[in-house]
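Complex shown without one protein chain; remaining protein chains in place.
Let's turn to chain A:
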Amino acid sequence: MPDGVHAPGITTGRLPKEQIEANFGDLHPPLSPHEAAVAADRCYFCHDAPCVAACPTEIDIPLFIRQIQAGNPKGAARTILSQNILGGMCARVCPTETLCEADCVRNTAEERPVEIGRLQRFATDTLMAGNEHPFTRAAPTGRRVAVVGAGPAGLACAHRLAMHGHDVTIFEARDKPGGLNEFGIAAYKTVDGFAAREVDWLLQIGGITVRTGQRLGDGLTLEALLGSHDAVFLGVGLGGVHALGIPGEDLPGVRDAVDFIADLRQARDLSALPVGRDVVVIGGGMTAVDAAVQSKLLGAENVTIAYRRGREEMPASRYEQDLAASKGVRLMFNVRPTRILGDGAVQGVELEYTDTSGGRVEGTGEHVTLVADQVLKAIGQTLDGAPEGVEVTGGKIAVTGAGRTSRDRVWAGGDCVAGGEDLTVTAVTQGRDAAEDIHASLTA
């Protein structure tokens, strides 16, 4: 039997431990002060800057970069964090290539934007290195708000409410806070336990209690929360996953990509994580790319992303596609799975070519079979049970304005609401804006 990278099945030991650790190093190492100075000098300080308009949290990017230029990175961090309390994480995980950096005017003449994301990380890292919390809490108001879910939306909401002096209790289903920052997102984007450190730093504002192991619908009801709190914010994310609905889906070796990533993120020793020799990832979003790239970094020999539409329609950005390709992941477009093959365990995936020229995904009847010992499903997540009495539209919580649900005194934000973009930065915006709206209604 071959071993190492050629070993069949889902196993450990494909790469030396040191190699795996090196593979999972920081994707974009932090800028040194010199690099930051050089990068900051490229900002033109545009009027009514397009990058700001492109940022869901509307961080004043020209101002914070000018603060870096002027030798005041902590001031820059305050500018960032006043709009986006998870500015440290967003600096790492935002698809800046489709947001702020996509609209940088430097692209027009040079096709190379100012490195806004890395500069944001430089500023926030500088502030957080001193474990300083730049905000202070207003005098307690005596108002109590329940936040359900300690992901980006819930944390942003809780922090803003706490700043305004309200008492916040966060109810988190998992055993630790952070949401997708902690359990999702590729490890190489947020190394050294940053997600957990950021939560600890955020909680320094005071006035926030985090209760873990508290799942809505599992002994915890919205009705009870409304009885004991003045307002409730739902930032529950998407706990369910779509099924493929094809033969062979239950074979050992088939699992949800989000679970694979969560295991990986929580692993103390990455070399103890088993991975297949031939991995096929079904899907086309960031989760698909994160799962595929990390499989490759763990030592899988062949990793393929199978996406049912064309490249241009792929939700993962071109940058993410290129990242995957650069790590050796094969990208297949216009293919959909029709059967998972295997006897007792996955041995292959049968794919059908598709035609999407008419807008819909139509099978062409032509098939191809890939060898596979591991199949990761990344075809989207679903709301895992809507709280009682809250209107749902298109499978997500319906909201109006700054996250107001159909129920009085209940707000919602993040991936669980309709209209979200499944981005950390969008979740932060929605949590923050809901907090301001809750604050306004509590003090009206």
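As a convention for this text, a contact is a pair of C-beta atoms (placed from the backbone, for glycine too) under 8 Å apart; a residue touches a chain by one contact, two chains touch by 3 or more; residues count from 1.
By our rule, contacts and distances are computed from a predicted model.
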Identity of the absent chain, which is to be given by its UniProt protein name, from "Simple sugar transport system permease protein", "dihydrouracil dehydrogenase (NAD(+))", "Putative membrane protein" or "PadR family transcriptional regulator": "dihydrouracil dehydrogenase (NAD(+))"
Residue in contact with the excluded chain [from A:V38, A:A138, A:A267 or A:V368]: A:V38
Residue ranges of chain A at the interface with the undisplayed chain: 37-38, 41, 44-50, 105-106, 108-109
